[in-house]
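Note that one protein chain is taken out, while the other chains of the complex remain in position.
Moving on to subunit A:
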Amino acid sequence: MINLSADRLKRPVPIAPLVTFRVLFGIMMLVGTIRFWLNGWIVQQFVAPKFYFSYMGFEWVKPLGYTGMHLLFALIALATVFITIGFFYRVATVVFFLAFTYVELIDITNYLNHYYFICLVGFMLIWLPAHRSWSVDVKIWPQLKRTEVPLWMVGVLRLQVAIVYFFAGLAKLNPDWLLNAIPMKIWLPAKSHLPLIGQLMYTTWIAYLFSWFGAVYDLFIAFFLINKKTRPYAYVFVLGFHIATAIFFPGIGLFPYVMMVVSTIFFSSDAHRKLLGYFNKGAKSNPQPLRCPQKIQQAFAVGIGVYFAIQIIVPLRFIAYPSGLFWHEEGFRFSWRVMLMEKSGNSFFTVKEPSTGKEYEVNNSEFLTPLQEKMMSTQPDMILRYAHFLATTYEKRGLKHPAVYAQCFVALNGRRSRPFINSATNLAVQQLGWQHYKWVLPLPTNEN
């Protein structure tokens, strides 16, 4: 049994897991940043667009122009190097967290669950003393050196990873995924080029196998990783599963690698210490546990409690909305819903001037990149943001009180495309907010 008592959580354990986590995370983020830069995505996503889909409350986050964005990414890359070697670690983690989160807040279009996850990990690393061994900081300031930390400092990272997996698994418990093997049935035939197994991709049973295995894996893998006896086998599954997803769905980018790297945090402190000892034979020192004052410990306990309460409430907030999560996407983001549905959309906007009756159909490519248009066409809050932007833009062009109407069609999980937005609603006067959007047409539940 896992003893979750406070004393056990305070038990000193080797600092090694935090150190390996710091180093691996730093290297991975450096590689990710360089890859992003070399692919030309800085320009494509943060310089080229004329309009950005802001997050509510973060409208003040703006792209910084060509030079500014490249400097920001250079700063992120520099911070990852500093994190990896543990040099000015606290400053580096704060800079990394702020800069990375700033980039992600610029445009909803670029939202990816693993970017959100990286923001969260970046935030946690600020508070964790992952630089107090095996770091340049310790070389410069030897008094910083600690060999042991309380167990909860490793535990919070494990819990965060476990939450990602578990909620990703919960999200898969829906009729389309389990009973119809959709979207796997749609996605797998597109993979028939794979050697040996290619032709299997057209068969139904393999779609069910992928769906069910994925759901079971996500739901339970964290428990098997926590349990000492099953851990090595579970990690083999982690590698197998994520390497498979990387081969089958290369479009998901860094995600499989992120999960393979962060899941190493589940290995015991001893295992991590041995791994580090491998590179530094003969180094030995007396235990130097990290101690912090009672008051700080209490503050941390409260902070951690609040943080994880949020982490559990946010993915469940969809319950507060009427049914039809996939269709309406109310409470969809920040909930570890990864590779969960096949949704394509297409939208036409018309701006009307009520006083004259004049109609202007919008050429979306005049304002949006193809990626922005694609993402916007299936997500109601983005449609509303864009409609408001169009109203402002056309008002500047001389229209009086422009009204904006959308003709939008969406195909969800293999169903035929159907109207998505009430085309009689003037979106220019609809409020952006947390409320249920009544101008999104319902998806008939009895149809397939």
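As a working rule, a contact is a pair of C-beta atoms (placed from the backbone, for glycine too) under 8 Å apart; a residue touches a chain by one contact, two chains touch by 3 or more; residues count from 1.
As a working rule, contacts and distances are computed from a predicted model.
When the listed names "Branched-chain amino acid transport system ATP-binding protein", "Sugar ABC transporter permease YjfF", "Acyl-CoA dehydrogenase" or "Imelysin-like domain-containing protein" are checked against UniProt, the chain not shown comes out as "Imelysin-like domain-containing protein". In the complete complex, the hidden chain is touched by one of A:Ser192, A:Asn227, A:Gln298 or A:Thr392, namely A:Ser192. Across the entire complex, the residue among A:Met56, A:Val216 or A:Val236 in touch with the chain not shown is A:Val236. From the set A:Ser54, A:Asn174, A:Gln288 or A:Asn346, the residue in touch with the chain omitted from the display is A:Asn346, counting the whole complex. By the touch definition given at the top, subunit A reaches the unshown chain through residues 39, 41, 44-45, 112-114, 186-187, 189-196, 198-199, 201-203, 231-233, 235-236, 239-240, 243, 247, 250-255, 268, 270-271, 274, 338-339, 342-346, 348, 353, 356, 358-363, 365, 369-371, 374, 409-411, 414, 416-417.
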